[in-house]
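A single protein chain has been removed from this complex, and every other one stays in its place.
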């Protein structure tokens, strides 16, 4: 191995679903973490292959084969398992005794939504371990930091949801926008669609085009509604419309809402600052600057800002993050850091790279 | 010249601003038109240069130098002038006597907005020929076809506006959506930003990123409001938020509105069909299909569709077009065809090319 | 159907492999051809589906289902069959009696290489109808026009090969370069890799990257060598290295060779002009202008040029074409036009669209 000394690493980690984009990004980030040893890279499809042959950016950085060890077998051998697996996998496999042996950080939606009926309706699958929903913690770090510390089962938020929630959170919590007026239009890079071999995600099908998809039915809708409902203190109903655009990474959320009163720029700005100025990974931009995904790409940052339209009585809130980082892998590592007592920025302190 | 026989061409054309993207696209389309002779290609910056050296796609297709002839000098020598010029140019130059000599198809906003005060407020410039606003015709072909026939001064619509209006037009006209509830989020390819040498439009600044811009202040807002107001029969106020995404061409409009009553899919579809089924260049897609810009790229088509959300009471209307074609050049030629009595599809009957 | 009148169409056409990129482009071009009726769109994978639902650019342009009719059944019902099928398909299916009923334009390599041993070595498959190689005609239109007229079995050239051959052809034929010194480096857009669902061609695997592939083993090598060997009059051995770069369409060939003597720019230019100045679809650029793929995209053009390096004694020849057009579909239609007595440019007279 060229240059990475792992001798002092202490927290033992397994990654299930390690050859998808999110799983691979978790692996890459943990390779830069001071106190982690990656013990298992699990992949059914690539079982027996060298990880560095699949992700050749890691050539000579990691020397490890993909295996197909089961969740329960791995549980006794590691301190934490990251599951970057399809919807339904974990809730079908997980038993309470696994959580006695190790902690789990799950990238799927299996334990994000507390109401099992809503999960089953929007995902169209039965939930096989609803009893675990009680103890799962929703891993939006900046909102749930205290609960995350002791979580055994961490439900890492979705990419659209992290961006959508953080962008509107302060004003929703302060009742400064009308709660059911929210229209969220969000743009996503293609990596959010995963690494599966589908015609729809071929370069020649996706490049030089844009489309809305999942209109009225996208599964991140109830997740956003639930969390913003907690913020507001009442149920929230909103319109969420995602779009696919030709770039690798990035979520941009544009959120239009009716203001609940007459507020000045300074008043709104003060609220955002109150919530976020001490947050290392959330940046409230200067007046009139619109978030751009390139300025957060490759980092754990979420950039947010807003613009009041006195003419219409609306406020337009905007947020940008990297869907594979704060929208998936780096937020998972951020939560990992909180759970295991590390500096919250350990291993995820990347400065966005431009261009 | 290889292969293009111009001997029988009859309508004489001049293009001012012929070296921008819209002007060049008008030239390219007219080269494929049966009865057009391009007499003048005007460009201040490229004066004296061969057009085929600037746009090398036209190498050996057209042999003509760029000149810097004035509007009034050209007027007597051609039947129609296309002005693909910056905002303010035409209203500063145009006098009524020019219109006695030739017709004008203007790509700028100078004669689109009937209320000169609104123009001056949103564009921040004084209007020097407001007396001509009376006779200018707004060139949204499908809506104003009859007036266009005799127009001497044709105000060709903007790209965002064409897409935004056509997408909502039938439901606004039929009062099936609440008139002031419209939230339009639109995405644009980079060619909409023009061919000027600006750092902001460099490949490395634009690629792999997305941003909103002109939030609450974009100049296409009053144009959309005015035209949809005509459709509704009353003033309309709406929220329009444009975004820049990394592709050459394409506008995608996602328009969310509150439904004015309970309507079924079939009822709404019937309305769209009533308005558009005989329109050659507007395609109402099949149920649940979302417009994608790649499927209209390079053509004069606008693809539209909608989705009802019974859960929220909203309807999401969607439209896609090519900003340089139906959003600029090919709609200009469509209007030209109407004005000069050609088949409306002459020269603009391109089938979109995928990929 | 909106706007396309097929009543007068006369030549009946079937397309096998109509849902790949090349097959779909042939269909799109033929829809713009004056005297063609598309009778059969064959696709095993999409059998029974509406063609306009698969290629939604053709929505309301063509109303036809994909079928799975066999080659021999179709033969009696059409005048010509385009086969845009995988290597080996046609040579395994085709019998001489099919050619008595209809003509075939084949996009694969099955009948391009006259020496069956070379075919079998480079393609690694057995040839099942080598007796038909005698009558197949290599469809490089500008070189073999006379033979193409009467061809029953037309072997349409590959994309890299068309570009590589046309770029070097005049100097090779005139013995102005050393025949075995040719180093061809070529770049290809991603559509050349086809429309199959492969991880390697996903947007996120291909975008923002470049690589060489098939180094020393690419199957277009013997095809280029054979044709340039005919031009030179002796066997030619050359080095061909293809690369994949992130764009939809385009082949750019950069060909370095040792000059066989001291020639001036004017002497070389005169040779290129002698071969190509009357060719409608080959453009020899002005001095010092390098071909760019964008200037031929969507057209049947091949742009070529060269630069002499007196310092090294080499000449660098350059060529650009659109791999799906002159490199596949539009050259197939060009050959179709020659075979059926149409104007050679009928249906393929597109002016490249920029941007």
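When the chains are written out, they are named A, B and C in that same order, and each has its own residue count from 1.
The criterion applied here is as follows: a contact is a pair of C-beta atoms (placed from the backbone, for glycine too) under 8 Å apart; a residue touches a chain by one contact, two chains touch by 3 or more.
Worth saying up front: this structure is predicted, and the values here are computed from it rather than measured.
A.B. asks: Where the complex has a chain not shown, which of C:79, C:297, C:325 or C:346 is the residue touching it?
C.D. replies: C:297
A.B. asks: Of C:115, C:309 or C:343, which one is in contact with the hidden chain?
C.D. replies: Going through C:115, C:309 or C:343 one by one, C:309 is the residue touching the chain not shown.
A.B. asks: Hey, which subunit B residues sit against the chain that's not shown?
C.D. replies: 21, 190-191, 195-199, 201-208, 246, 248
A.B. asks: Given the full complex, what residues of subunit C touch the hidden partner chain?
C.D. replies: 183, 185, 187, 204-205, 207-213, 215-216, 237-239, 241, 243, 245-250, 252, 254, 256, 290-295, 297, 307-309, 311-312, 314, 316, 318, 320, 355
A.B. asks: Across the whole complex, list the residues on subunit A that are touched by the chain not included here.
C.D. replies: With respect to the unshown chain, the touching residues of subunit A are 2-3, 21, 24-25, 28, 31-32, 53, 55-61, 191, 208, 248-249, 280, 283, 285-286, 289, 292, 294-299, 303, 345, 349, 351-355.
To be clear about the criterion, only the chains that are shown with their structure count from here on.
A.B. asks: Which chain has its C-alpha centre farthest away from the C-alpha centre of subunit B?
C.D. replies: When every chain centre is compared against subunit B, the largest gap points to A.
A.B. asks: Would you mind pulling out the distance in Å between where the CA atoms of subunit A average out and where those of subunit C do?
C.D. replies: 45
A.B. asks: When the centre of a chain is set as the mean of its C-alpha atoms, what distance in Å lies between subunit B and subunit C?
C.D. replies: 36
A.B. asks: Mark out which residues of subunit C touch at least two other chains, giving numbers and ranges.
C.D. replies: If we look for residues of subunit C contacting two or more partner chains, we find 21, 191, 208, 248.
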